[in-house]
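Excluded from the complex is one protein chain; the other protein chains are retained at their positions.
Which chain is which? They are A and B, in the order written, and residues in each are numbered from 1.
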Amino acid sequence: MQIQQIDEQQAARQGDAAEMIIKTRDVDVFYGDNQALKHVSLDIPKHQITSLIGPSGCGKSTYLRCINRMNDTVDGCRVEGEILLDGVNIYGPEVDEVLLRARVGMVFQKPNPFPKSIYDNIAYGPRIHGLAANKDELDEIVLTSLEKAGLIKEVQDRLHSSGTGLSGGQQQRLCIARALAVRPDIILMDEPCSALDPIATAKVEELIDELKENYTIIIVTHSMQQAARISQKTAFFHLGEIVEAGDTEKLFTSPSDERTQGYITGRFG
Amino acid sequence: MSFYPLLIVLLLMSAVGYWFGSKKALGAVRKSSSFITPRPHQFGLYVVIWALVPPVLLGALWVMLQMTPLQMETGTSQQIDRIFFPILVLLAAGGGLYISILRINPDLRVRKTIEGLVYIILILASIVSILTTLGIVLSLLFETIQFFKKVPMTEFFFGLNWSPQTALRADQVGSSGSFGSIPLFTGTLLITFIAMCVAVPLGLLSAVYMTEYASSKFRAVVKPLLEILAGVPTVVYGFFAALTVGVFFRDVGDSIGIDIVSESALAAGVVMGMMIIPFVSSLSDDIIMAVPQSLRDGSYGLGATKSETVRKVILPAALPGIVGAVLLAVSRAIGETMIVVMAAGFAANLTANPLEAVTTVTVQIVGLLVGDQEFDSAKTLAAFALALVLFVVTLCLNVIALIVVRKYREKYD
Partner (left out) sequence: MTDTNNSPVGSSWNSDKFMAGLAKRKRSERRFRLIGLAAILTALTLLAILLFSIFSKGYTAFVQTYITLDITFAESVIDKDGTRDPDAIRNANYAKLVQDALRAKFPEVEGRRNLRTLFSLVSNNASDTLRDMVEQDPGLIGKTVEIPLLAGDDVDMVNKGYIDRDLAEENRRVKDQELRWLDILEEEGDLSLHFNTNFFTQGDSREPEKAGIAGAMVGSFYTLLITMAIAFPLGVMTAIYLEEFAPPSKFNDLIEVNINNLAAVPSIVFGLLGLAIFLNVAHLPRSAPIVGGLTLALMTLPTIIIAARAAIRAVPDSIRQAALGLGASKQQAAFHHVLPLSMPGILTGTIIGLAQALGETAPLLMIGMVAFIADIPGGINDPATVMPVQIFLWADSPERAFVEKTSGAIMVLLAFLITMNALAVLLRKKFERRW
């Protein structure tokens, strides 16, 4: 029975590249009396990069934070509607938000390594979730995570020096490695390059592109060029609503909505 | 079984529970198909909680029962204490162990249980500070009510004569003593006033100089030095006031032909003011700093000098905050005890002359309660009534001061 299911899933993965891992249905988010998101419905395809664009305060970060329930930590925040992850409503009563966040990793706008060693930064997630039975397994996880994040060459001889001593770009890749170490299915990125210089940005973008082989990535970005460069799907948010969503290429070349047109040509934003 | 063996048995039981729980959980987790399950040690803690919480609750209930008068009257408590209670506790712990180990399976949300308990402990810790306030209010109020049963309220609040010592001699006429507290309040106010006359100008001017004129180097050296004044224990100030300042004022008085007693209100007040200088200066410092730079810039832009800016712009803008700071300092001075106990007198004089000895509320509280006496005499109860007045007055001053300061800060935020 179980084996059969897995087979089916694998078949689906290979057969249909656009299998939807997240389905959002009519989501409203309120901060106190303020409505930050209005009737948002969006499907996120598996193993692709989806970028969320839009002017400041349009609700794109709010939406991103709904997917791993980081909004729960904000006082007075209320979420209505459904977000289905593999068919399960993540706001359902039986879902533990902590386990959800282990499945849906997150990378933040400003690199935020813990003021601990590089090794401990990455090992923290596996430690709290018990992903490694012993020290060797933990070492293994740390090294593969660093490798996946393309950081291994730069830091392998100083794993036990502080993570805050790295450069901004390295710190951000450390944070990505840290997220990978928990073996998530989905990685949320909230403007991960906005605090980085162009060279570091290029490296992180390259990394994101490689990661889509194995992970579903949702990225909030201010830079339309970045969205166009790296993502397959794009959703344009405006005033708490999704104006337009679809293939990145189509959205940037022939947007169907006037507001999208206005935003990508730089008339407002 | 007495307390410690019982405790040891309980701890042993929970250690066994921890070991057994994590072992069983390890097996269960291995078999589980879920990707992430609670850690075995969390299951261990879960079992420990089940083993320890029921006995602790029982123990708390037990202690509370013993505090009720009912338990004290029935003489059987000894036996119950020794046999019945330990058995009950061990049964509860054993039951908890058994149930929790039975319930172990990988889908159990043990983290929620553990964190729920931690959360409750945190809330209980936070409640201690509320209980402290409640304890202060209730204990003061209770004894004060007793006091007013013996001494009429009108005498206490409006009487001009304070001599509680006569209450000891029961055979004397008017043996109830006299408890008119007006001289204490006037004495307290007099000393506080003198202290403020020293502390407010010195503290405020220091703060102005520090914020507006001093180089950062000067600040870095002088500020900690001033803070030393705040760190010196009050008993040291008391000793200084009694032995050095009081005597000094008396000698100066002698040499110019004025009669100054060595326990004068002046000596106590001046030394208390000295203690409060850093309090006023650091509060005013914060408040002057909070005046926005734009106001200063506006004034300098018109060609005003620094002192003109300070006097005409900064101080008026900071005035409400400074008033708040002074109120806090007054409340500090009113509640100060050791300086006045050591340097002011015990005799209650109704006078406004700073060269004479006066007494204060705190001095009388100490005088009434130090040494052995019956607890329900009017004399000891009077101390509680005085303390209640002290508590209420300082509380009001603080609340007003905090509101004033907060309003002030909001204005510039």
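Here is the rule we go by: a residue touches a chain if its C-beta (ideal position, glycine included) is under 8 Å from a C-beta of that chain, and two chains touch if they have at least 3 such contacts.
These numbers were taken from a predicted model, which means no experiment stands behind them.
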So one chain is hidden, and I want to know which residue out of B:L45, B:I287, B:V310 or B:V404 touches that hidden chain in the complete assembly. B:V310
Out of A:A179, A:A235 or A:L251, the sole contact with the unshown chain comes from A:A179
Which residue, B:I87, B:I121, B:L160 or B:A220, contacts the hidden chain when the whole complex is considered? B:I121
One chain isn't shown here. Among B:A242, B:L283 or B:V358, which residue touches it? B:A242
Listed in rising order, the chain B residues that touch the chain left out are 36, 111, 115, 118-119, 121-123, 125-130, 132-133, 135-136, 139-140, 142-143, 201-206, 208-210, 212-213, 222, 225-226, 228-229, 231-240, 242-244, 274, 277-278, 281, 305-308, 310-311, 328, 331-332, 334-338, 341-342, 362, 365-366, 369-370, 375, 383-384, 387, 390-391, 394-395, 398-399, 402
Chain A residues touching the omitted chain (full complex): 68, 70, 73, 75-76, 98-103, 105-108, 110, 112-115, 124-125, 128-129, 175, 178-179, 182
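Here is the rule we use: only the chains that are shown with their structure count from here on.
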Between chain A and chain B, what is the gap in Å from one C-alpha centre to the other? 49
If we count contacts the way the header does, which residues on chain B are in touch with chain A in the complex? 33, 35-40, 109, 111-112
Residue numbers of chain A touching chain B in their complex, please. 2, 96, 98-99, 102-103, 129-131, 183
